[in-house]
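Shown here: the complex without one of its protein chains, the others still in place.
On to chain A.
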Amino acid sequence: MTSLRSKIIPVLTLLAGLVVLWYAFAVYMNAPFQRDLDRRAGEAPGIVEFIGKTLSQPKPTVPAPHQVATNFFENTFLRNVTSNRSLVYHAWVTLSSTLLGFAFGTVLGIVIAVGIVHVTTLDRSLMPWIITSQTIPILAVAPMIIVVLAAVGITGIVPKALISTYLSFFPVAVGMVKGLRSPEKMHLDLMRTYNSSKTQTFWKLRVPASVPYLFTSMQVAVAASLVGAIVGELPTGATAGIGAKLLLGSYYSQTIDMWSALVAGSVVAALLVTIVGLVGQAVQRSMGGRPA
């Protein structure tokens, strides 16, 4: 009950406020076109009728919330999931490459972090390059990756996944470097008094100590992976996926479709971040974490 009061009600209140603003904005943005239409048709509708019309255009500048909601509902729940009109289908296409890229990125990030923590040369040389890699705009890199890989015969899910990897390894690497270095001096001294080997210290101290850092950075990484997968769909002329849906929508000015694809993307992102968070909580509870 307290969580209802303290969390759900404030969130819903804010949401309601946003929906009201959205409606106002939709009326304001769609009004010029509607006025144009009415003038050509020689109509002079009343204010209520006029507002109603601005909120039910087939290709509005800004779709009204209920238009997006209807479109989203129809394309999510009323379509066969194998049909290319189904948002579930498109979300799955994007999700599969997101997950593959996220898995690659997490592994790569951990490997890099272990290298940085254990090899002095890597510690000095690698970090600047890793940071530089993230300053290059992904929109510029994505087409190159896809074209180059296609030239060597790699197509399909892997090139898209690699763009996700490119975005997701970074938070994991940075988080894990911090996590693997998080043990206090006293805990390290303790291992030293046991004459423990580097490998033992790694598995028995550094790895368990880094777990909270791993899950926090994985939450960031999974969201970045999704962005990577969507961006990866844009230059490929992909016919499926949330990115493809966004691109097609913009070609044909199907703004409602675009917005509902956007909503689908947000829902997937929220689900992914939540799932990683829940797995993290479960793992930490099994490691004796004090319940919050």
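To be clear about the criterion, contacts are C-beta pairs under 8 Å (C-beta built on N, C-alpha and C of every residue); 3 or more make two chains touch, one makes a residue touch a chain; residues count from 1.
Note that in this section contacts and distances are computed from a predicted model.
Chemist: If you look up the hidden chain in UniProt, what protein name do you find among "ABC transporter ATP-binding protein", "Cell shape-determining protein MreC", "TldD/PmbA family protein" or "Anti-sigma factor RsiW"?
Modeler: "ABC transporter ATP-binding protein"
Chemist: Out of A:Leu95, A:Ile110, A:Leu162 or A:Leu205, point to the residue that touches the absent chain in the complete complex.
Modeler: If we include the chain that is not displayed, A:Leu205 is the one touching it.
Chemist: From the list A:Arg5, A:Arg40 or A:Arg290, which touches the chain that is not on show?
Modeler: A:Arg290
Chemist: By the contact definition given up top, give the residues of chain A that touch the hidden chain.
Modeler: 184, 186-187, 189-196, 200, 204-205, 208-209, 211, 287-290
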